[in-house]
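Below are the structure tokens for one structure; questions will follow.
With one protein chain withheld, the remaining protein chains of the complex are depicted in position.
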Amino acid sequence: MSATHTIVNLPDQRTATLPKRTYLNNEDGLLSWLLTGDHKRIAMLYLVSITFFFFIGGAFAGLIRLELLTPQPDLVAADTYNKFFSMHGIIMVFLFLVPSVPATLGNFLIPIMIGTKDLAFPKINLLSWYLYWLGGLVVLGAMVLGGVDTGWTFTTPLSTHYLNTHVVTAAMGVFILGFSSIFTGLNFIVTIHRMRAPGMTWFRMPLFVWSHYAASILMVLGTPVLAITLVLVALERLFGIGVFDPTKGGDPLLFQHLFWFYSHPAVYIMILPGMGVISEVISTFSRKRVFGYTAVAFSSVAIALFGFFVWAHHMFIMGVSNYSALVFSLLTMLVAVPSAIKIFNWSFTLQKGSITFETPMLYAFGFLGLFTIGGMTGVFLGALGMDIHLTETYFIVAHFHFVMVGGMLMAFLAGIHFWWPKMTGRMYSESLSKLAAVTTFIGFNLTFLPQFILGYLGMPRRYHAYPQEFQVLNVLSTAGATVLGVGYMLPLIYLAWSLKYGAIAGNNPWQATGLEWQIQSPPLTENFIETPIVDHEAYDYEWLEHKTAHEVTTVG
Amino acid sequence: MDNAIVATHPHTHETAVPAEHEHVALPQHRHHFETQEQQREAGTFGMWLFLLTEIMFFGGLFFAYLLYRNWYNPAFVAASNQLSIPLGTANTAILISSGFFMALGVWAAEVKKKNLLVLFLVLTTVFGLAFLGVKYFEYKEKWELHHIPGASFDVSQFINPHAYGLKEEPLAPDMAQKTQVFFFLYFAMTGMHALHMIIGIGLLFWLTWRANRGEFSAGYVAPIENFGLYWHFVDIVWIFLFPLLYLINRHPV
Amino acid sequence: MHISPVMWQFLMKWLTNSALFPREASTIAPYADALYFFLLLLTVVGLTLVCTLVFGFSIRYRKEKNPVAEHVEGSTLLEATWTIIPLALFLIVFVWGALLYFRIYNPPTNAMNVYVVGKQWMWKAEHPGGQHEINALHVPTGRNVQLTMISQDVFHSFSIPDFRVKREVIPGRYSTVWFNATTPGTYHIFCTQYCGTNHSVMIGEVTAMSPDDYEKWTQTSTSGTSLAQNGERLFASMGCNACHSGSAAARGPNLAGVYGSKLQLTSGSEVLVNDAYLRDAILNPSQHITAGYAPIMPTYQGQISEDGLIDLVEYIKGLKTNYRVQQTLTTSQSNQAAPTTPGVVKP
Partner (left out) sequence: MSEFHDPSNVVNPEHADHHIVTPAVYGIVFATLLVFTGITVAAAFKNLGILNPIVALAIACTKGVIVILFFMHVKYQSKLVKLTVTAGFFTFLVLITMTLTDYISRAWGLWS
């Protein structure tokens, strides 16, 4: 590949070697990993754990799609199917989407990006990984013991009085996972506030850090409300009390309010870090500072702030008062604006750039398109009258999969491909990874576009069997899911392959400007040989050029 | 913006601690922090963020209380009048005292008086335990009266108060059932509060032991300060629980 | 190219059944679809814009063409544009959506009422005339139909996609939805809120019939006793008439003609007597004591099913005089044959 097509700049493979001492080989043995305080090692632990749970959740998704291949309830029984989608939801939301980017990429990169040695509280960081596993095992335990069929929303009074499955176990798992998430967020906020390198002012921070900061605020303030709600559900279930049971004077809608007070901001916890990844990737591969840096930074914070004011749009038809519905619908429209700003700012970042199309950029383009669709269909659902027809159908399933899978997962993969050389010191196969990006994109659209149509036709979500006339679209969707599955398996293979056989990446294969690219790959245990002094803005490619030209030694 | 070259950083962390900071090399200084000051402030800030999550955690319960109190006011009045004001007031005073000694403990640590610190921590623990003791007797009484929500919950006292020697107005049967909602919230809120106290007392034992070894008498006071924040937060929760659960329905009509 | 005939038939069948777009079978449907198409248009325009920008810039400024990036800081004007235009569009969508919402959820006053009880896992429709249906609903075309719905256990959601209406069926309180079917035919009823194991079995069919056919149907499929007649029987057997006898010395307030009136409560507030009020006053009487009466009514929570409550509500709704109430009281062995129903079906 000629130099005009790509900015990838690898060292001479004949002489290049991985650095002698890195965070990976600093200490040896299993214990050195299990007791580590190093944010990079914890990030790698998370990466492995999250991948594990992702494929479990994905397996459930596959089973769901397989059952929906035919209108008849033929593959599994109804309660089994219900357990499948409940486990799919719980695992994907709490064990994959919420921690995905923050706990892996955020953990790995935030300290490096702001020029410090580690997160503020390394032990709490490790604790949050153990809590993640504890919560994950409890959730898996609920599955092994016989499953849970509440759906991930734990709707009362169904979950409290009408099911005989392991609701309390699953709720306990989610409760523990909540604390894992709280500690991650708390660590990020403190680190970003207190640990920035000299000269790293707020407006010199990469947008990746900004978006994680916004998401962390949501984690810290939102998650405890979910925790107390789940405690109440468990107590009500164990003692039959009735805070959420209308026959005993409780209000089932109170549960909805408290649940969505967390679970709507949780959507932003999931997508904001992804947006941070996209900012980095698009800037790097168009060799330009992100268009309107300040606007993008503030739109992250605005999303976090507004995110707390819109939760009742999940309840428009659930008996929330009409006036309240008006207020929440209006605020929902407002929260859509910062996302629109981001999309356009990213698009205009490309303008007058010098664009190359490496794998992370392909994923980022996928993100832009899919997130636009996902965001716009969110406006459908935020509009009160439209919501009546669309909610609780496959339209909403398609909508949040476009945002979560099309947005978040694309961003996650973009980020993994972008920082993989930094994390491991090696490059993956460029052609295979591009193939995977394209496969994922095609598979995704094939899976979820038909679901929009199904939704408008009225096919309800969480249906085990459905009327005949919906079959064609469901077959398309299942076919797409197969392609999508292949798209996700591919990176697993070539990334694993690259660990041993990939080309040596060198410090800065993409010639990116972040502090993380100025140090060796993989980094040292404490990232920098000496604390960097930051004297340039984020995404300053002229500074990088100047520095490269005058480079005597690398920083770290 | 100019294209400056990355200057070599003048400090490494050994030299980064300026002279005006007196504790240059405490063993507790974790070296990923640039300075002691930074470490202390990060710790405090982290603790405050954790307390923020606690506010929201109790926040859900407080909202449930607000809602149901407005819906079922007569039941809440009648049920709340079953709580003992003398015990509640005593407990408030006990808890405030415990908080007071905790604050003094922080001071003792800051001025490096080891024996005083240990004394104050012990006093904090004693008052904390006293609070839990009083709470135990309150709970026990509710147990005997079948006022614990659940299968054995009994509303007869509210339907027919005169038979129990109470001066309350009787409640209609449907409203009397709602006293269970009050008692559930009462037990959920005070129980969650008591759980925080128990965790706190566990930590206090540990801190007292460490203080006794002199760990906090050389300028490293972060654990004491941060635990103090936690303990005071638990106080504040009670400061709100006390009027809401015991007092606001008390006045004669 | 050869397509297998089975496949071909299948595809043709699917396409001719217009499986990309649901039928418009109620007066609301066109309004909902108008907003839907407007939103689709917005999406397509937005997506095209983003795609044009991304692909346009990608081609124009790819590295081969533009080896050196030119620094652009941002543009307040541009950013203001893409803040204000989306905001304005979203606000239009908000107003439009809100108007549609109130159209769907504010039933017209002249609607005929049908009760729907949702329970795991079936729909029970109860017509005032005494027609009971399970997982089916017969309605006349060209007439406003209001559904008063309640759940006996968990949240359900009553959805008729071809009418573009849906509303959650809530345990413990009535929710309503209304429609006016335009085309005779049968349409799906779905439960769209996940409600337990057999959630996907909780489906039914609504049959819209011409008014004549509907009239025939009501006559052939009535159970013989109207809801109000059932209610009257319940009213007597639960002993309601002992207190609510309408006489001056009665311990309970007079219920004749109470429906639709405003009541002064002991708490000082004034309430409108509607279905929800009546239901709640039976279950939680102490919160709804009419001014001047003592709170002596026992609760009937757990003693009457939702169907029974509907019967009672329907009975009290139509109660115009206390003549029969008092008669039932005096002739203690009440006669079963009730000749006519007091005005049950509202115009």
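By letter and in written order, the chains are A, B and C; residue numbering begins at 1 in each of them.
We adopt the following convention: contacts are C-beta pairs under 8 Å (C-beta built on N, C-alpha and C of every residue); 3 or more make two chains touch, one makes a residue touch a chain.
Keep in mind it's a predicted model, so treat the numbers as computed, not measured.
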Contacting the left-out chain in the complete assembly, out of A:Gln13, A:Ser324, A:Gln468 or A:Thr548: A:Ser324
Selected residue (touches chain absent from view) among A:Asp38, A:Glu392 or A:Asp535: A:Asp535
On subunit A, residues whose C-beta touches the chain left out of the figure: 193-194, 198-199, 201-202, 221, 225, 253, 257, 261, 308-309, 311-312, 320-324, 327-328, 531, 533, 535
Footprint left on subunit B by the chain that the document does not show: 9-11, 16-18, 20-21, 34-35, 37-38, 40-41, 44-45, 48-49, 51-52, 55-56, 59-60, 62-63, 66-67, 70-71, 85, 89, 92-93, 96-97, 99-100, 102-104, 106-107, 110-111, 225, 228-229, 232-233, 235-236, 239-240, 242-244, 246-248, 250-253
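Definition applied: only the chains that are shown with their structure count from here on.
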Contact-richer chain pair (by C-beta pairs counted) among A-C and B-C: A-C
Subunit A and subunit C, separation of their C-alpha mean positions in angstrom: 37
Approximate Å spacing (C-alpha centroids) for the pair subunit B, subunit C: 46
For subunit B, residues that touch 2 or more chains besides their own: 177
Multi-chain contact sites of subunit A, meaning residues that touch two or more partners: 249, 542
Residue numbers on subunit C that touch subunit B, as the complex places them: 283-287, 295-299, 301
Complex contacts: residues of subunit B adjacent to subunit A: 1, 3-9, 11-13, 16, 30-34, 38, 41-42, 45-46, 49-50, 52-61, 63-64, 67-68, 71-72, 149-151, 177-178, 180-181, 184-185, 188, 192
Complex contacts: residues of subunit A adjacent to subunit B: 116-118, 120-122, 124, 182, 186-187, 189-191, 193-195, 198, 220-225, 227-229, 231-232, 235, 239-243, 248-251, 254, 258, 518, 526, 530-533, 535-537, 540, 542-543, 546-547, 550, 555
